[in-house]
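Structure first, then comments.
A protein chain is absent from this complex, but the other protein chains hold their places.
After this line comes chain A, so read on.
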């Protein structure tokens, strides 16, 4: 039982490797999901705090793309100077819990928690984010869709740390958008949400990446819709958002809304996100 605050990656990885038979080691960063999951009881294991590992925090341009360090907080995202393709991620950052949560919670923690309602996942999927996993065994990269494997399930092995997310090169004109539908203004778990990145050409959609969250066990890219949107102006695009093109979703009924309502809300959220990006207008 100890609290580990390594400052080097090697030390952090060493703490996780070969620990199978000892007391559990839990990786903690912002703690905003860890504590609620832990509950009220005293924790009886070792905590590996990755927030002081050198190089783990911050957003930087890497080659033609971008790197988001594994301990980067949502507030860091909000304050980073990023191109318009990240506008959806920034809008999502503002919707993660509250300022208090955004100041502590991390982007990597959000994907590791793997909630179907994780605010960060739809915009990250729309940015084609990749996840860098590091262990003493080496480094590997997975696309985000392969990293999150189910409700609260990821491909992370027990000895791995999510050291970074990578956003591949983006077209110069790419613009992002995000819409979250929830039962109140702040501190709310979404009923449905949409992250999108579009490139436009002469007022028409050239490429589209549309991701829907909270309407399936893992947020999903809407491939059929993305294809159908190519070439559309705004009016046409809105018409092309049809339930048939969203058939991959499996919205459920829960305390936040019925399946029927979720399905409708998704359609509307996509339309508003498209409008937000194409008209430069923000709709809640």
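The rule we apply is simple: a contact is a pair of C-beta atoms (placed from the backbone, for glycine too) under 8 Å apart; a residue touches a chain by one contact, two chains touch by 3 or more; residues count from 1.
What we mean here is this: contacts and distances are computed from a predicted model.
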So one subunit is absent here. Using its UniProt record, which name fits best from "Glutamyl-tRNA(Gln) amidotransferase subunit A", "CO or xanthine dehydrogenase, Mo-binding subunit", "DNA-protecting protein DprA" or "Multicomponent Na+:H+ antiporter subunit C"? "CO or xanthine dehydrogenase, Mo-binding subunit"
Touching residues (missing chain, whole complex) on chain A: 1-7, 11-12, 14-15, 28, 30-32, 34-36, 38, 40-47, 49, 51-52, 75, 94, 97-101, 103-104, 181, 183-189, 191, 255, 257-258, 260-261, 264-265, 268
